[in-house]
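Our next item is subunit A:
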Amino acid sequence: MTEKFEPVIVGFTCNWCSYRAADAAGTARMKYAPNVRLIRLMCSGRLDPSFVIKAFATGADGVMISGCHPGDCHYISQNYKALRRYLLLRRTLAGFGIEPGRVKLVWASAAEGLKLTEEINAFVEEVRALGPLNWPKWDGAAEVFESELAPHIATEVPA
Partner candidate 1 sequence: MSDEKKTPKEKIGVYVCHCGTNISAVVDVEGVRDWVQKNMAGDGVVIARDYKFMCSSLGQELIEKDIKELGLTRVVVAACSPHLHEKTFRTAAENAGLNPYLTELVSIREQISWVHTDKAVATAKAKSLVAGTVKRVVNNEALEKLKVPINANTLVVGGGIAGIQAALEIANGGFHVYLVEREPSLGGHMAQFDKTFPTLDCSACILTPRMVEAGTHPNITVLTWSEVTNVSGYIGNFSVTIKKKSRCVNEELCTGCGICIEKCPKKVIDDTFEAGLGYRKVIYTPFAQAVPNFPVLDQPNCTYFEKGTCKACEKFCPTNAIDFTQQDQILNVEVGNIILATGYDLFDASRMTNYGYGRLANVYSSLEFERMSNSSGPTNGHIVLRDGKTKPETVGIIHCVGSRDKNFNNHCSAICCMQSLKFAHLVKEHTGATVYEFYIDMRTPAKSYDEFYQRIIDEGTVFVRGKVAEISDIPRIPDEEGKLIIQVEDTLVGKQRRIPVDMVILSNGLEPRADAKQVGKLFGISCSSDGWYIERHPKLDPVTTMTEGILIAGCASGPKDIPASVSQGAAAAARVMDKILQKEVELEPVRATIDEDKCSGCRICNNMCPFSAILYIEDKGVTRVNPALCQGCGTCIAACPAGAISGTGFSDEQILAQIDGILMAV
Partner candidate 2 sequence: MNDYIYYPGCSMEGSGIAYHESLMVVKKVLGMQLHEIDDWNCCGATEYLGTSTIPAYSLIARNLALAAQQTVGNKTVMAPCSACYLNLVKADHNMAESKVLGGKVNEALAAGGLHYDPGSLTIRHLLDVFINDVGLDTIKSKVTHPLTGMRVAPYLGCMVPRPDYGHQFSDYEQPTELDDLLRALGADVIDYPLKTECCGGHMAQIGPETAYEMIRRLVSTAENRQADIMVTVCPMCQMNLDAYQPETNSFFGTNYQMPIVFFTQLMGLAFGADAKEVGFGRELVSAKKALARIGVAAPAPAASAPRSKKPQGLPMPASKFQKKAAAEMAIKEGSK
C-alpha cells in the first residue's frame, strides 16, 4: 500500500489565547498530529493575508489561523477584523483555484488546549483529504517575494 500523504500546515496563533492553549496542551501532554508548525502573532488581527499566500507559495498544504473567541479579544475587537479578512481571503483563494478548505479560522481561548488539539487533528485530516497543494512550484517564487519586500526593508523605520 502507498504511504499516506502527510500535509504540511502552518498555524498562525494569537499570543494571548491559542498560543497559550498550545502551551496548555503541552503541559497536559495531549498528543496531536505533528503536521502543524505554529507562528506566534500578537493578535489574529495582525495576520496579513499575504502571509497565507506566502505560506502556500513556499510549500504549505494548509494554513490554520487561530484567535480569541468573538468578544474575548485581548485587543477588544481585532479578531472580528481577522474574521472579515479570513472570509475575503477564502474567496480570493477560490479565485486562484485553491480549495478554500485549505485555510481554517479557529477560536480557542487560553483555557482550551483540548479544543485546539481537536481542531488541529480535524484540520490535518481535512487537508489530507484534499491532497497536496499543486501550487506552481517555481524556484523564483521566494526571490520575487524578497525583491518585492526589498523596498520595505530599505525604508524600514527603526523603532
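As a convention for this text, contacts are C-beta pairs under 8 Å (C-beta built on N, C-alpha and C of every residue); 3 or more make two chains touch, one makes a residue touch a chain; residues count from 1.
On how the list was made: all candidates are chains of the complex that A comes from, given by their letters.
Small disclaimer: the values here were computed from a predicted structure and weren't measured.
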{"item": "Candidate number, among 1 or 2, whose chain touches subunit A in this complex", "value": "1"}
{"item": "Footprint of candidate 1 on subunit A - complex, ascending", "value": "8, 10, 16, 19-20, 22-23, 25-27, 29-32, 34, 37-43, 45-49, 51, 54-55, 58-60, 68-69, 71-72, 74-78, 81-82, 85, 109-111, 117, 139, 142, 145, 149, 152-153, 155-159"}
